[in-house]
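One protein chain is absent from this view; the other protein chains keep their places.
Right, chain A next:
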Amino acid sequence: MSKSSFIKGTGITVVTMSALAVAVSAQAQTLNIVSWGGAYSESQQKAYHEPWMKKSGDEIVNIDRSSNALAGLRAQTQAGNVTWDLVDMLPADALIACAEGLIEPIDHDALLAKSPDGTPPSEDFIEGSLDECFIPQIVYSNIVAFNTEMFPEDKQPSTIADVFDVENFPGKRTLMRKPINNLEWALVADGVAPEDVYDVLETEEGIQRAFAKLDTIKDQVIWWEEGAQPPQLLADQEVAFGSAYNGRIFNAMVNEDQPFEIIWDGQVFELDGWVVPAGKLDKVEDYLYYATDTQRLADQAKYISYGPARKSSAEMVSTHAETGIAMKPHMPTYGPNFETAIPKNNEFWADHNDELTQRFDAWLAQ
């Protein structure tokens, strides 16, 4: 077969296959959904997947590959066999995947549900959160938590500067083995205002300043790579401080009764959400419409302390499903928690992550 007729042939197959897909879309199907695993997938399972499976008869298969989702999407696309139907991804990765044409552009107003009072999605989702190919679900936050039992009652830490103060707050720290967040915190601890952090990091002096600050605690740090490690190390009292995703710490505090407390000062927050691999929009659009509506996003906040990305859902956040405690004070976006919050600058990290990671690794190897 010549190349052009081969391409034509494939074209015809694609057309017939998508025609078939339309024909069967009303029937039950299996959706392969990629997410982060752990407590987070659990919250999606309960808030979105289970009610949807009951409603539609679809089967949902959870795949815990979000930490390598961009690599996976690229590999599947190059191999010409994309098996994932919907992927949970960070906006920085979504920007890259979108620019490479790996995922579908989204018309949010046409595709997603309006809020109960009729506000279109483009106005209901948090300002600036809708990227071309990205549908946000939650606001999560990177914070530092500590074990309250490891400090005297009258001398508990409360700021990011305390994390870098080994003299007054002794003990090991565990931080993520990446430059992201650590450089921001080092600068805040060194006296940079949260809103100026990225301006300072743009300069060579700023980067040196951040690494110099990290130097002061380097021999006290155990570096973690899996999100499950910091709560474990804190619980074992192997460390006094640990950087973590706020939902994991909340989970340990509430479901496992651990004596942890979150330092909300200097929290670095960002969004997390869905992207649709190229060619899969027809298959998942019904699920997407359902899973991102106001009620579903509000439901998810019953299981994990991540803030819903819709304003209409934020108002409906109530209590924790199992313990009945009020969820609002545990949300990154709750007023008092949010005062010194740093919005993660995805553009800065898109530009500088490769270089700063290499620099960070070289710094660690010294």
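Here, contacts are C-beta pairs under 8 Å (C-beta built on N, C-alpha and C of every residue); 3 or more make two chains touch, one makes a residue touch a chain; residues count from 1.
Methods note: contacts and distances are computed from a predicted model.
From the set "Universal stress protein", "Gas vesicle protein", "Iron-sulfur cluster carrier protein" or "Putative spermidine/putrescine transport system permease protein", the protein name that UniProt assigns to the chain left out of the figure is "Putative spermidine/putrescine transport system permease protein". Interface note for the absent chain: among A:E50, A:E123, A:D215 or A:D351, the touching residue is A:D351. Of the options A:K46, A:R74 or A:K311, the residue whose C-beta touches the omitted chain is A:R74.
Only one of A:V61, A:A99 or A:A228 touches the absent chain when the whole complex is considered: A:A99. In the full complex, chain A touches the omitted chain through residues 68, 70-71, 74, 95-101, 177, 211, 223, 236, 347, 350-355, 357-359, 361-365.
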